[in-house]
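Just one protein chain is left out here, and the rest sit where they should.
So, chain A:
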Amino acid sequence: MDIVATLVTGFGFWNPIIWLAVLAVALVIAYLIWLTGESSYKPGTEQTKPYLSGNPEPAKQDVHVGGGHLYWGFTEAMRGYYDRIVPLHTGVLTDYLLWFFGIAAILILIVGLI
């Protein structure tokens, strides 16, 4: 089993079986901590309803945060990069071909000069 699992990288090794054993121990510890939690929790009762300071609960489809809203901060911080890279993806076939020919031309110069 050890031979099957162990991946020798030349600089160390990786054995997923050992990793899984450690993960199992961590899960057991997490479970033990969970057991010490509040036992009066009852799903499906008033306890599990959202508390919105007395305001009515919005419709389900209105409270889900869509994927397009995530990582706004990251893209805003990288605006300088995205302002340049996104417009290059024009969707125009002739642009695709221009990049293809351009790279081929650059490679001919590089390989030809070597």
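Here, contacts are C-beta pairs under 8 Å (C-beta built on N, C-alpha and C of every residue); 3 or more make two chains touch, one makes a residue touch a chain; residues count from 1.
Heads up, the rule we're going with is that contacts and distances are computed from a predicted model.
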Protein name as given in UniProt for the chain not displayed, "Multicomponent Na+:H+ antiporter subunit E", "Nickel import system ATP-binding protein NikD", "ABC transporter permease subunit" or "NADH:ubiquinone oxidoreductase": "NADH:ubiquinone oxidoreductase"
In chain A, positions touching the absent partner: 3-12, 14, 16-17, 19-20, 59-61, 63-71, 74-75, 78, 81-82, 85-86, 88-91, 93, 95-97, 99-100, 103-104, 107-108, 110-112, 114
